[in-house]
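Every protein chain but one is kept in place in this view of the complex.
Order of writing sets the chain letters: A, B, C, D and E. Residues in each chain are counted from 1.
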Amino acid sequence: MSQTIKIGKIATLLAMLSDEEGRLFEEMLDQVSFCQGKVGSMNTQKVISAVETAVKRHQLIEENRYRETHALYHAILEALEGVTRGQLAIGEMMRTVGLRFAVVRGKPYKEAGEGEWLAVAFYGTIGAPVKGLEHEAIGLGINHI
Amino acid sequence: MSQTIKIGKIATLLAMLSDEEGRLFEEMLDQVSFCQGKVGSMNTQKVISAVETAVKRHQLIEENRYRETHALYHAILEALEGVTRGQLAIGEMMRTVGLRFAVVRGKPYKEAGEGEWLAVAFYGTIGAPVKGLEHEAIGLGINHI
Amino acid sequence: MSQTIKIGKIATLLAMLSDEEGRLFEEMLDQVSFCQGKVGSMNTQKVISAVETAVKRHQLIEENRYRETHALYHAILEALEGVTRGQLAIGEMMRTVGLRFAVVRGKPYKEAGEGEWLAVAFYGTIGAPVKGLEHEAIGLGINHI
Amino acid sequence: MSQTIKIGKIATLLAMLSDEEGRLFEEMLDQVSFCQGKVGSMNTQKVISAVETAVKRHQLIEENRYRETHALYHAILEALEGVTRGQLAIGEMMRTVGLRFAVVRGKPYKEAGEGEWLAVAFYGTIGAPVKGLEHEAIGLGINHI
Amino acid sequence: MSQTIKIGKIATLLAMLSDEEGRLFEEMLDQVSFCQGKVGSMNTQKVISAVETAVKRHQLIEENRYRETHALYHAILEALEGVTRGQLAIGEMMRTVGLRFAVVRGKPYKEAGEGEWLAVAFYGTIGAPVKGLEHEAIGLGINHI
Partner (left out) sequence: MSQTIKIGKIATLLAMLSDEEGRLFEEMLDQVSFCQGKVGSMNTQKVISAVETAVKRHQLIEENRYRETHALYHAILEALEGVTRGQLAIGEMMRTVGLRFAVVRGKPYKEAGEGEWLAVAFYGTIGAPVKGLEHEAIGLGINHI
């Protein structure tokens, strides 16, 4: 088995690159569905909601299909682990995030039976609730759908 | 205060892009020191060691300076949180990783007083100890040095 | 030493079975004290309180005895680990629970010196704050009292 | 949407009840596939392997289909969170487990589109590596497949 | 290399001893900078803020220097891990803390190149939000600055 479409890499580049830089990787997007967004918050709930709302608005998952909601939710949480490194709490721990995110849906594996998977990537900053007192953070979650 | 050199983004691109893709971002490397490497293991200790060894071989940190070793160690652990999402254990949890990594040392902030920082990035796969039964993973840790 | 009264199993069955199903196990209840309750919330604090209040109302522990409160608190938290799997937060992580719970107090071990122990069990659903977008969850905590 | 077949409850009862007690719930098994097993170990890896091996031997999942292996793996880990409550390590933390487990595959939701899900349940004891110095533990993990 | 000034021990004694007891260790304070304070709260954010505010008021770190804020923040979180043991949440988990804290800045190592480090110590009580239903807790975090 081999991974032919790197949905995680695509999602990370979408979240991390400027529009101009992203153009260099445009052909990567041909074989996947995706959406992008931004969220700044001290509230974990709002970060999760921002991604879920963007995904539904772009019809990347079926809104009332629980198995798709479930797959997305766990991919978001796994991506947040990378951003928050150890505890999912943000504001409760006196920190804030400013994040761009991307969600990619596609078929990463050659075998048809492996079906579709989701990748959720965050890139941005985490830090004190004071402008500039922050550093970069990244996170990626992957799940079968 | 503003972040002028994105050491986390640079480290992630170094770990994630192919040599050819990386060439598009070469000028980013002018203002930082960095090293790269690869590690495949079921053993968290070996992953940590692989990064530490590469960093010391490239003299990115002073080998017997504890404050630099300490800064690097915590940056590695934070990057591993993104890769492992919740528990740092790898083989103990019956999974294996195949990772490329990059460590970048530089001055991300305009103010001279902010000094040098380290970014450690991992990109690769995590999964069952069976070739192909794996998906992508990413992690980024940042620390002042 | 051998465990003669399975307080964890009794608590789990009390939390999980319908009244009718529970009748099949009624004799198990003869040698223990117990109470039951229900709680639906996005708030971890409310779930903990619901159990503590039920336990005190049924005088399963002595209300102002800290060592009993302490034993109960840790048993509740351990049971919640099973329900939440990794992070105790509920609403902060954009999820909600609908749980039945049971607390059993008894002497699980033959040796008189082992004294009394507490079992706290939860059974119900966890999921998105949308009716039906949820799956089952269970948790059991045991402590000496 | 409503949950018509409680695969988590079925898995828990299969893992927890004696053969005789289980007979009272036999009709529950008509609409699901399942397997059962036992494992005693200080080694998290062995516990995970024991479940994976039983599931493959009973052809409950397709052995070389990664999406099914992935679904099972995460369900096992979530079930282990309930057993270990906070840290997945067993022997490293000087404790041992003696567990019965059950895996159930079925369609818990009325809507055909929700498809198949997996439930993994553990029930048994956790404690010091000395016979009898142990108490009950339970864990349940659920995932879409 | 050897540790000649034990900033962690000094911080712990400052947080734990009464004024009278502390006098026995007064000479330890000659070679370090430090500050002390108190905080009682169910809110993790308030605990973090109380320490940050005290540190800035005593000019133990440079207020707008992010690398110092970053060093302090991680030392506080590590100290809170000892107090909360497993989950940083306080009120969300239906518990409250009453803590004394001390922050010490100094040069623990003989080698000049090791530079300055920070120690943050907490000592006090954690327990139910009812006076007296609580026990002692301690935490220590150390970071290079």
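In this section, contacts are C-beta pairs under 8 Å (C-beta built on N, C-alpha and C of every residue); 3 or more make two chains touch, one makes a residue touch a chain.
Since the model is a prediction, treat every value here as computed from it, not as a measurement.
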item	value
Displayed chains contacted by the hidden chain, counting the whole assembly	B, C, D, E
Chain C, residues in touch with the chain not shown (by the definition above)	1, 62, 64-67, 70-71, 74, 109, 113-115, 117, 143-144
Interface residues of chain E (partner: the chain not displayed)	1-3, 6-9, 12-13, 16, 21, 24-25, 78, 81-83, 85-86, 108-109, 117, 119, 121, 123, 125, 131-142
Residues from chain D at the interface with the omitted partner, ascending	87, 89, 91-95, 127-128, 132-135
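Quick note on the criterion: only the chains that are shown with their structure count from here on.
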item	value
Pair joined by more contacting C-beta pairs (A-B or B-D)	A-B
From the options A-C, A-D or C-D, the pair that copies B-E, where over half of the contact pairs coincide	A-D
Cα-centroid distance, chain A relative to chain E, in whole angstrom	36
Geometric centre distance via CA averages, chain E-chain D, whole Å	43
In chain A, residues with contacts to at least two other chains	1, 64, 66, 70, 87, 89, 92, 109, 117, 132-135
Topology of the chain contact graph, where touching chains are joined (line, ring, star, complete, other)	other
Touch relationships between chains, expressed as pairs	A-B, A-C, A-D, A-E, B-D, B-E, C-D, C-E
